[in-house]
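Note that one protein chain of the assembly has been removed; the remaining protein chains are unaltered in position.
A, B and C are the chain letters, set down in written order, and residue numbers restart from 1 in every chain.
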Amino acid sequence: MSTEIFETRESQVRSYSKNWPAVFEKASGAYQTTEDGTRYLDFFSGAGALNYGHNHPELRDLIVDYVANDGVTHSLDMNTPPKRRFLQTFEDIILKPRNLDYKVMFPGPTGTNTVEAALKLARKVTGRQHILSFTNAFHGMTLGALSVTGNSMKRRGAGIPLTNSSKIPYDDYFDGDIPDFIWLEKVLEDSGSGVDKPAAVIVETVQGEGGLNAARMEWLKGLADLLKRHNILLIVDDVQAGCGRTGRFFSFEEAGIVPDIVCVSKSISGYGLPLALTLFKPELDVWEGGEHNGTFRGNNMAFLTGARAFELFWSDDTFQNELADKIEQLRTGLEQIAGHVKGATIRGRGFLTGICYPNPDTAGKVAAECYKRNMLLETSGPQDEVIKVMPPLTISSEDLQKGLQIIEESTLAATGNAGEPSRLRPPH
Amino acid sequence: MSTEIFETRESQVRSYSKNWPAVFEKASGAYQTTEDGTRYLDFFSGAGALNYGHNHPELRDLIVDYVANDGVTHSLDMNTPPKRRFLQTFEDIILKPRNLDYKVMFPGPTGTNTVEAALKLARKVTGRQHILSFTNAFHGMTLGALSVTGNSMKRRGAGIPLTNSSKIPYDDYFDGDIPDFIWLEKVLEDSGSGVDKPAAVIVETVQGEGGLNAARMEWLKGLADLLKRHNILLIVDDVQAGCGRTGRFFSFEEAGIVPDIVCVSKSISGYGLPLALTLFKPELDVWEGGEHNGTFRGNNMAFLTGARAFELFWSDDTFQNELADKIEQLRTGLEQIAGHVKGATIRGRGFLTGICYPNPDTAGKVAAECYKRNMLLETSGPQDEVIKVMPPLTISSEDLQKGLQIIEESTLAATGNAGEPSRLRPPH
Amino acid sequence: MSTEIFETRESQVRSYSKNWPAVFEKASGAYQTTEDGTRYLDFFSGAGALNYGHNHPELRDLIVDYVANDGVTHSLDMNTPPKRRFLQTFEDIILKPRNLDYKVMFPGPTGTNTVEAALKLARKVTGRQHILSFTNAFHGMTLGALSVTGNSMKRRGAGIPLTNSSKIPYDDYFDGDIPDFIWLEKVLEDSGSGVDKPAAVIVETVQGEGGLNAARMEWLKGLADLLKRHNILLIVDDVQAGCGRTGRFFSFEEAGIVPDIVCVSKSISGYGLPLALTLFKPELDVWEGGEHNGTFRGNNMAFLTGARAFELFWSDDTFQNELADKIEQLRTGLEQIAGHVKGATIRGRGFLTGICYPNPDTAGKVAAECYKRNMLLETSGPQDEVIKVMPPLTISSEDLQKGLQIIEESTLAATGNAGEPSRLRPPH
Partner (left out) sequence: MSTEIFETRESQVRSYSKNWPAVFEKASGAYQTTEDGTRYLDFFSGAGALNYGHNHPELRDLIVDYVANDGVTHSLDMNTPPKRRFLQTFEDIILKPRNLDYKVMFPGPTGTNTVEAALKLARKVTGRQHILSFTNAFHGMTLGALSVTGNSMKRRGAGIPLTNSSKIPYDDYFDGDIPDFIWLEKVLEDSGSGVDKPAAVIVETVQGEGGLNAARMEWLKGLADLLKRHNILLIVDDVQAGCGRTGRFFSFEEAGIVPDIVCVSKSISGYGLPLALTLFKPELDVWEGGEHNGTFRGNNMAFLTGARAFELFWSDDTFQNELADKIEQLRTGLEQIAGHVKGATIRGRGFLTGICYPNPDTAGKVAAECYKRNMLLETSGPQDEVIKVMPPLTISSEDLQKGLQIIEESTLAATGNAGEPSRLRPPH
């Protein structure tokens, strides 16, 4: 069937479909199938929106039933049984066991929207206007979120100067050459630094778009402590790293910190449906009614599947423990693959990980080779120098190993070493 | 069943659910039904996201089938059969018959996102940075869209100065006392005006949030001509007024103008699903791949229902003609109701219309009285001084008249005239 | 003597010296004399910095004595006898007789600096950030002052967007077609206008650079009243129109208003020496010490000559009354000259007045013809379409008439009517 209409009618702003021109028709778990019946192993997972794989059967059936029975589909911020169920389940399964007490705001169903809401709230609460964000951060494409984003191509897209924020170095930005927070600590303590005291610092625990830089736990803890001392809010943007992607529900749990504001989206519905949350400590809930709103806040299908996903995956440790094993399998495999390429290093954390190749062109070639081998894999980083390996968290160990094999073959092909023997060892 | 979790867990930023505390469970056409079985006549229509009513059966069944058969749900900007079908149908049924040749961009599924994309593109294409927007405009809640919005409460929410735009008076802002465009024309021609030459002017043909001010067709035409002479782009924000709400598919059709950029969202999926489009003339398609992107651009359920909605409602004139009759019925009825209140005036156009009461408190009281009578009706305007009457476009003439009766009773109750005889006449 | 060094070493940013390439060596009263002994009649008066003519003998002798006797020349904000004398004389001769009680700030010796100080103070006092200024306003070249300036060439010079201010129409911007303040009043009263409530409005009573538009007294009064009602500060920029230029010491006296803040510079020293004042009501004096400062605030020569100029010219009505006669003479003369050119109109007020020619090129040609006839005359307006007639306030009636004759001849020459009989009548 023709793909002409995509060429003639859709804007050239599209990107994935340029690299992966197939027409995907069906999807299930870790696989998508094209119109002509080709199956693709999906190590991309909707850029993190499909952590439980495509079309999880139990969630799927919930949607079918709900829609077939004329449940309310669209409800803005009106009360519905699915919203109740979502809030209750989120409280019971996610918040309480983690000793978290966050107010839940539905800010519009996208990552950039929850970031915009978080920045507004931080400014309103503190009466301060400046926000600090990190080198190579990515927080979204609307003007406020773009202001705290690092990528220069995306920043230029604004067409106006991006103001009211400054950049500070992310963990290990200088390869360990300088002490943590030396810059941040100094400018906050020096009233002559010219860096205006910020309302908040916004951080990703793993920089999904910025090259899979993963902050160390002690760095996150140090950051949280430092900000607390200076009475500055900490916003964790968990849009990509959250919902289990790094091994636990929130990516910051392991660090033992409690951010003031948390941004969640992507996989929060469990099914790839548009939904976003802005979470914040109760004392920050100073919004006027409707001060931030939006038409698509109340996505009832997403409430339903999201709530059920909490139950399915997070009501006890089973899923998390299995995931830990697969994370181990993935990391080991990637390390074995990286061994083929002198200078290649492993980046990231959990199932948001990848290989950074010394030649920035390599990652793009590896991804292209993967596509030839019927596998979807994205790149990341300011020069797209990292392959970004994001299988569904629900992938089987076999499929995971299969994917690793494809990555290995693709790496060898892309680096001119096709035929070199595999270094992958079967997972224990 | 309890509503406690909404109070304890959800942020106080919510608004509709404060006025309408019922828990809505089922919905169909012009009605929503609460958990306890009460039916509400819905003259709110998801703030314009439900132009074809709740859960249109044919669209509903499409979703059920697609989901049940594991069609790809989430696809970013990858190619899928539903995206193809959406683009093709949009081209065949919407664009071609109207002699429109727009490139289609999927900018993220919200109104504010399509506005942000439009502003970026206008700035990129022209190399200019300033944007003009209108008094009482509403374009969204993210920083760029908020900068071109009028409402002071929402603007203050930004917590920082909103820059790079100025406001100009909307049609009839001075009650006809001064000639159209006298300010705009003068500042554009006067190199000393201090109003920097803008990249674009963004306009709603009816100001849905700003008090249902409806621009006259000749004003819109005059605006388009003026901008063309000055080589300034015209952006029509058709998020609320589009998709048939004012009588034709695009709200600007009647004016005979062709905007350079059009923002569409809300009812474009036909089912209340998150989807947005940014449309622009082909010569403006200067985006780099991925320069504006977002996780939830590719909502396949929305593509499917949207495409089918084009076929069902817009493939010939039938729907539009029936709608014209009901618009006439609505306007007549509202005029009859307004006759009860000295100084009350009719605002708006098509099914985006209402009554402005001389006492700004009246509209809120009328809406509250409607709610008591099991009907949903919103207010609009800087002081919420207008009732906003937005039935589904698919409503029956009987339900429409029933709604008018409730509005009349509520108006009488709210203005202390309960018992006054009805002025409503049966529609012809 | 050579002028080569000006060409080779000085930046091309200079402007006057390009039109008037003579090298001026001596000056006295209304005349400058070049190196080669040519005398020029000066109807430019240092762009308003020389209201009492060049090198007034009594002020000159004060400087000579003071410098010769090693009086303190440079003193920042330290106390000196000349500063005491300046403050005391200003209080006694200028403020008290006018029932004005202003605190005096020395903000740095330029017009743009006093404007920057005024804007800062208004924002600090009100806690608001937006400033409104007028079409065709000119307030200075540093970033804050430039933001409230109208001229597009000068605005572009900033190289960044100019933010935190909007433009409103000056008096008669629409040639009387629309009521005064209709826009300002409406946007201030309409919470949805999108024009953020300003800290202040800054206004020139006559727009010296913007084309000599002179506000009517009732318009100024209306503006002051309107702002008072809305609790918005009124800043009068009297840098060019003040110090007697329009007939009284402050240009706003005739309107019977008391601005909250007044910016003064140019002729305040009486001798063309750099000095500026920011005046404000005592309750606005919320500055911290040194919150706005500058190296050249304490110009003791300027204090001395300024104080003496108050005594010489403003201790009784004599000077003001003589000036009134000469203003009448000038206006009558310009009207007679304008009679030669169909469509020419008189602009401005007092000795800040001129002729606007229907063809925008004419004014430049007239100024060039004047220069040929040994007279200095500037143009003004967004297209330089107005000749700007600014004799010293101390000019003799004979020299004034002589200047008028040159303007008449130049007008005739510039419009191709050389030889047409004079319409000038001797002053009574």
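The definition used in the following text is that a contact is a pair of C-beta atoms (placed from the backbone, for glycine too) under 8 Å apart; a residue touches a chain by one contact, two chains touch by 3 or more.
Not measured: the values here are computed from a predicted model.
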{"item": "Visible chains that the absent chain touches, using the contact criterion stated earlier", "value": "A, B, C"}
{"item": "Which residue of A:Lys26, A:His74, A:His130 or A:Arg297 touches the chain not shown here", "value": "A:His130"}
{"item": "Residue among A:Thr33, A:Thr73, A:Thr149 or A:Thr362 that touches the chain left out of view", "value": "A:Thr149"}
{"item": "Chain not shown, touching residues in chain B", "value": "160-161"}
{"item": "Interface with the unshown chain - residue positions in chain A", "value": "129-130, 133-137, 148-153, 155, 161-164, 166-167, 169, 173-174, 177-179, 182-183, 186-187, 190-197, 210-211, 381-383"}
{"item": "Where the unshown chain meets chain C, residue by residue", "value": "1-3, 5-6, 9-18, 20-28, 32, 35, 46-50, 54-55, 60, 63-64, 67-81, 83-84, 87-88, 90-91, 103-106, 108-113, 116-117, 119-120, 122-124, 129, 140-145, 147, 153-154, 157-160, 163-164, 199, 265-266, 271-274, 278, 280, 285, 287-296, 299"}
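The rule is simple: only the chains that are shown with their structure count from here on.
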{"item": "Distance-maximising chain from chain C - centres being C-alpha averages", "value": "A"}
{"item": "Geometric centre distance via CA averages, chain C-chain B, whole Å", "value": "50"}
{"item": "Between chain B and chain A, distance of the C-alpha-averaged centres to the nearest whole Å", "value": "31"}
{"item": "Residues of chain B whose C-beta touches two or more other chains", "value": "129, 153, 163-164"}
